[in-house]
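One structure is given below, represented as structure tokens, and several questions about it will come after.
One protein chain is absent from this view; the other protein chains keep their places.
Naming follows writing order (A, B, C, D and E), and every chain is counted from residue 1.
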Amino acid sequence: MKMIVAMIRPEKLNDVLESLFKAEVRGLTISRVQGHGGGTERVETYRGTTVKMGLYDKVKLEIGVSEGFVETTIQAILAAARSGEVGDGKIFVLPVERVVRIRTGEENEAAVTPVKKPDR
Amino acid sequence: MKMIVAMIRPEKLNDVLESLFKAEVRGLTISRVQGHGGGTERVETYRGTTVKMGLYDKVKLEIGVSEGFVETTIQAILAAARSGEVGDGKIFVLPVERVVRIRTGEENEAAVTPVKKPDR
Amino acid sequence: MKMIVAMIRPEKLNDVLESLFKAEVRGLTISRVQGHGGGTERVETYRGTTVKMGLYDKVKLEIGVSEGFVETTIQAILAAARSGEVGDGKIFVLPVERVVRIRTGEENEAAVTPVKKPDR
Amino acid sequence: MRLLAMTIFIALGAAQAASQADGGTTAWMLVSTALVLLMTPALAFFYGGLVRQKNVLNTMMMSFAALGVVTLVWALFGYSLAYGGGSRWIGDLSMLFMHGIDLSGKMPALLDVAFQGTFAVITAALISGSLVGRMRFLPWLLFIAIWTVCDYAVLAHWVWGPAGSALLKDLGAIDFAGGTVVHINAAIAGVVAVMVLGPRKDFGRLAFLPHNIPFVLLGAGLLWFGWFGFNGGSAYGANASAALAFTNTFLAPAATMTVWMILEALRGGRATAVGAATAAVVGLVGITPAAGFVGPLGALWLGALVAFPSYFFISIRPRLKLDDSLDVFGAHGLGGMSGALLTGVFAAKAWGGTAGALEGNIGLLWVQIEAVLAAVIFSALMSWLILRLLALLMPLRAADDEQAVGMDALCHGEEAYPVAEGAILVLDRENDGGAR
Amino acid sequence: MRLLAMTIFIALGAAQAASQADGGTTAWMLVSTALVLLMTPALAFFYGGLVRQKNVLNTMMMSFAALGVVTLVWALFGYSLAYGGGSRWIGDLSMLFMHGIDLSGKMPALLDVAFQGTFAVITAALISGSLVGRMRFLPWLLFIAIWTVCDYAVLAHWVWGPAGSALLKDLGAIDFAGGTVVHINAAIAGVVAVMVLGPRKDFGRLAFLPHNIPFVLLGAGLLWFGWFGFNGGSAYGANASAALAFTNTFLAPAATMTVWMILEALRGGRATAVGAATAAVVGLVGITPAAGFVGPLGALWLGALVAFPSYFFISIRPRLKLDDSLDVFGAHGLGGMSGALLTGVFAAKAWGGTAGALEGNIGLLWVQIEAVLAAVIFSALMSWLILRLLALLMPLRAADDEQAVGMDALCHGEEAYPVAEGAILVLDRENDGGAR
Partner (left out) sequence: MRLLAMTIFIALGAAQAASQADGGTTAWMLVSTALVLLMTPALAFFYGGLVRQKNVLNTMMMSFAALGVVTLVWALFGYSLAYGGGSRWIGDLSMLFMHGIDLSGKMPALLDVAFQGTFAVITAALISGSLVGRMRFLPWLLFIAIWTVCDYAVLAHWVWGPAGSALLKDLGAIDFAGGTVVHINAAIAGVVAVMVLGPRKDFGRLAFLPHNIPFVLLGAGLLWFGWFGFNGGSAYGANASAALAFTNTFLAPAATMTVWMILEALRGGRATAVGAATAAVVGLVGITPAAGFVGPLGALWLGALVAFPSYFFISIRPRLKLDDSLDVFGAHGLGGMSGALLTGVFAAKAWGGTAGALEGNIGLLWVQIEAVLAAVIFSALMSWLILRLLALLMPLRAADDEQAVGMDALCHGEEAYPVAEGAILVLDRENDGGAR
């Protein structure tokens, strides 16, 4: 089991989601984050207060997958998230020792296989 | 040392927190995330614009624990977070190589043992 | 490759960022989280409803670094984030198996070396 | 078709009476009407800020939609039932569909339909505070439509109907701007509805916190502003009585707010923003029946005193079984009752009222108590009846799992603060088929 | 210097005429002017809530800045061109720089500059709804400044100019408060501008959702409130006509909102908050030309009927190629047109209007159609001309990558809800040198 963590551009999220669904990757969690890479800053002014904004809005994806899905998932993200400009983001692959599905208590592989009942 | 990452239903958070406190698990970090599982989507309409909302609000818990606490923590979460409906979430256990308590510089086991002074 | 995850006080973020930049650590992602440590709670009242707020606002940093940078990064965070009061936060070091730079597809070491073009 | 025929008929029949309008009166009544109308969106914010994020649109829509539905039934049916001659118990149908109402008079007669209409709207909207987070939207709309005709119009007739055929007015009860008709009435309807519908899922177990307190302050500020039309306009002229009612509407809530902050500071240690906003509303409710009948010092005393029952009731309410979610009873019910009774105490002949208890006329106090009781009993019975009947036709309450999702998604298919990321655009309109 | 000289000159020349002012009239016109002014910030919230978070300040500033720029050109140039005698086509320059306007009259003459000025401001602001998310700020300011003088003032002259030298008024067309001049005019300008500027990046591909629907409701509530001044004030007095216009402005949107909610419920299954807010505005637009000319039942019918074209057009609009982002055409264009035509149907002699089609005078309907067509054609041509000329001078549209960053950062160097964490304070002011 691996946890794939990807920081991507917010405007690419929909494309990435679509691309992941096509690749049959179903379970994932996203969060709104801010990132700093190697680039320049944006300047903003509020009355006399001038500030440099070094952080850009990004979206973080966390996707727990079984070994066999790692490459597919990475390729799906790469294909959809790339704009070619600095700031496209990074993908990290972290080892996972155990996964539990809360609803059933199923563990590992079984826990990341999706079911077809409605999510709420 | 392990990092237990759990995505749960927001409405279960209070129960989970209580359950964790009872299990003497003290240090944790939560964040508001959105998740996609295997289920159906919600449809929303804004003027003529109809959208499918594939993402549901979830809460992510991150809990750094020493080895001995892993099972306790998982059981505490399972007990409190389960509703039995699709969407209850997942628990991931990730390996951690090192922990540092910023306040004191203490490392590892010592770093995750709580103190009794007020948090601010 | 390691992923350094640090929970710090929001008011220390600017100092930490500065300290990291001085240490030549460039790529990072932050998110707003809420944490619970070992301390007391804040009480709030809304009309007759009294609540204990056990959670405090924190900022989470995620910094993917190559092995050689781990110590530097930890020291930079420690130096800037410490107030000495309970609630200063924790640093976790997690193993990373693979890193991909989305823009170029570069992997691992190459993926975390910053470039000088503008980030957007 | 019949309505259309009527349009033409009435249009032709209307007498032009422009020349009679009095400028000052008309100007002030135009303004007052606009001010009272604004109170409904204001209430939407006062209430909307107090609920959880997943219920804010539904909460606001419960007020906002009243501007549509209640306005219609009021103009077509309610006005005639309230202000037509009829009997002591109810008006007649002589002005059904605004029949025969023209523009004659110092204040053009038609304007009164609008002025009184804004009162009917805000009254219905007030009830929603008891019910947020669980009542379905369609039964809500039907409820307020029926309630406006069967409850509000009747009580309005009792209090403000033509002299000689108005139950409570003829009794000698005084209510300057609608403490009984608007506030007590709405609060009792709210409490009854809570009993019929039951508490929200998780009530008493989870903390329900406001999601946006600045909205609460915005609502309170705009309510206060609008209330100058509510009370000041009830003088029906730009005259001394309006000036008195207006000034009292400025003074009384100030006293209430000050007392409330002191109570909070003494008990909990901190004066809260939600408390200050609530206090302002309680003070405004309290002065409503008294506005044109008491002097300015009387208004200050009244404002200070109405703080107590409401403050203490609201403090303990979350510990009661009663999930009157946004304290309509605590604020409007108790505020309205204490206001009505204190009107009986502070009313001063020299300021335009009947003599009150302080001027030796204990009788007025008794009449006021009778009027309050009559309103409470009538409102309770009628509201209960309407809701039980509606419950036969459709479920009134959202199921527990629907409440968990939130009323915004359930009833309106919207979120208050949508985040488009992750949303997939659907260009071929599909039927969502979801529950509602 | 010349202006300064003029200041002094005019100052000295002005006749003091305080004694002529009529209290009631002046009071109501003062209030009406303030109410119409409030509509522009209200619109900023109505529009601002409907856009994505990264564009909210720019959207609001497109309205807000009109209060600065349009007010200036209106007072200095526009008023004279609109209300000066001149020819049937355009006024003259006799009141340039407010020359010769004093305080005489039942309503002090100068106040009319302000009252009409608030109309010019809101009209310009309305256009912005079509263009949010892509038009640069400097060309926007120049556009509305030129457009106010060359388009708005001209059309205002046609409709409201002095009798005998006003193109459409002399034709017999009636427009109580500006359906043609304000709403149709702004909507057509918006559509033309969309054609010139093109759609937003990602239009039709991504879902653009509102970021704050409570703001939309706030805007709608304040717009309704302000509209009482817009329509009621157009009676130019606190009289029967104002009372009629006012009451109709209360009734018509209520009918529109109710019909709209029913349409939504029948089709999509849920009445939405954005829909209710939109409906209120559509109803207000619809009643605008008719307000003082139709009876209250006519207003209800008119309100109910205007819901249909706007509702169906707005439902399909996202599927058209036309990125009229916030449906200015659907709400104000179609609402204004159906309102203008229905005025020709429901206008009633007895209520102060010309006889309309329902009273047998089909002629009025034809005249109304002519007036609408004239406004559409003129507005389209003039707006197109101004934009093409401006496009020669500077780029009108933000580049795709600039749109991705958002108009707030691009045009104003600000975010709507800044988070200071991670922001580094710069004490030595530097030139940011960024694109704009």
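Miscellaneous remarks
We take it that a contact is a pair of C-beta atoms (placed from the backbone, for glycine too) under 8 Å apart; a residue touches a chain by one contact, two chains touch by 3 or more.
What you see is a predicted model; the values in this text were computed from it and never measured.
Contacts of the undisplayed chain with the visible chains, over the whole complex, involve A, B, C, D, E. In the complete assembly, the contact with the undisplayed chain comes from D:L358, out of D:L96, D:L322 or D:L358. Which of D:L93, D:L297, D:L373 or D:L393 touches the hidden chain is settled by the complete complex: it is D:L297.
Seen across the whole complex, the unshown chain contacts chain E at 3-4, 6-8, 10-28, 30-31, 33-34, 37-38, 40-42, 44-45, 48, 56-57, 60-61, 64-65, 67-69, 71-72, 75-76, 97-98, 101, 103-104, 107-108, 110-111, 113-114, 117-118, 137-138, 141, 212, 215, 218, 238, 408, 411-420, 423-425, 427, 429, 431-434, 436.
Taking the complete complex into account, residues 22-25, 27-28, 31, 35, 52, 204-214, 217-218, 220-222, 224-225, 228-229, 232, 237-244, 246-247, 250-251, 253-258, 261, 265, 268-274, 276-277, 279-280, 294-298, 300-301, 315, 318-319, 346, 348-352, 358-359 of chain D touch the chain not shown. Touch with the hidden chain on the side of chain A covers residues 45-49, 51.
By definition in this document, only the chains that are shown with their structure count from here on.
Separation of chain A from chain C in touch steps, taking the shortest path, is 1. Between chain B and chain C, the superposing rotation on Cα atoms measures out at 120°, rounded to the nearest 5.
Here the spacing of chain C and chain E, counted between their Cα centres, is 49 Å.
Centre-to-centre, using mean CA coordinates, chain D is 32 Å away from chain E. Shown for chain E are the residues that touch two or more other chains, namely 206-210, 268, 270, 272, 274, 315, 318-319, 404, 422-424. Residue numbers of chain C whose C-beta contacts span two or more other chains: 17, 30-32, 94-95, 120.
Under the stated contact rule, the graph of chain-to-chain touches is complete, every pair of chains being in contact.
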